[in-house]
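For this view, one protein chain was removed and the others were kept in their places.
Up next is chain A:
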Amino acid sequence: MKNKLLSLNIASKTVNLGSHKIALLDKIDLQVHEGEFISLMGPSGSGKSTLLNCIGMLDRFTDGGYTFLGEPVHSMKEKNRSRLYKEYIGFVFQAYHLIDELTVYENIETPLLYKNIKSSERKAMVADMLDRFNIVGKKDLFPMQLSGGQQQLVGIARALIGKPKLILADEPTGNLNSKQSDEIMELFAQLNEEGVTIIQATHSESNAAYGSRIINLLDGKIV
């Protein structure tokens, strides 16, 4: 068995809507090991995105325990959580969320800036990434000048540049056509083979099939 990457121990998230308490996530128990490729499935509103955000530490569980690489995230301060996800987690979004004012090159470089990596080293790392994704020729273009598939490619390159252990992808192909979609999923499969742990949320059965494990969510519960 591989190392345990993270574990959720009856983790819940509730929000107050007026006087009602609504459970977005209800007592989730989940172990993720390094090298897994997990697909989260379920209808809209079942809690897939919330679960991803909470695992990605952009959001917090309101109850239960969350351990990441042996560290107790649920009792951590903001600063330490930020350090942790900066180091180990990369995000890929459905709407790509590239910074419009930055070029492809600069978008990919951004996470490295926040990790205080030296300029020469950054150059080499970004060049490698551009090479690997075959987008060297596009490095000086702005996101608006790219197709959706290309933008997502840049999004993934940006997620990978920090050499994360875990990639969280929230419907990464939701805005793409089926051909672009397949290419992106192939890429994920390949990354997974290279050892990157991936958790993706998806509606599509065929995309989910790329994963090594499927988790179905309904009304915030694993079913």
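Everything that follows uses one rule, which is that contacts are C-beta pairs under 8 Å (C-beta built on N, C-alpha and C of every residue); 3 or more make two chains touch, one makes a residue touch a chain; residues count from 1.
To be clear about the criterion, contacts and distances are computed from a predicted model.
The unshown chain of the complex is recorded in UniProt as "Permease", chosen from "Molybdopterin oxidoreductase", "Permease", "Chromate transporter" or "3-isopropylmalate dehydratase". For the chain missing from the display, the contacting residue among A:L69, A:L102, A:A127 or A:L218 is A:L102, taking the whole complex into account.
Interface note for the absent chain: among A:K48, A:K138 or A:R158, the touching residue is A:R158. On the side of chain A, touch with the chain left out of the figure occurs at residues 49, 53, 56, 58-59, 79, 82, 85-86, 91, 93, 95, 97-102, 106, 109-111, 113-115, 158, 162.
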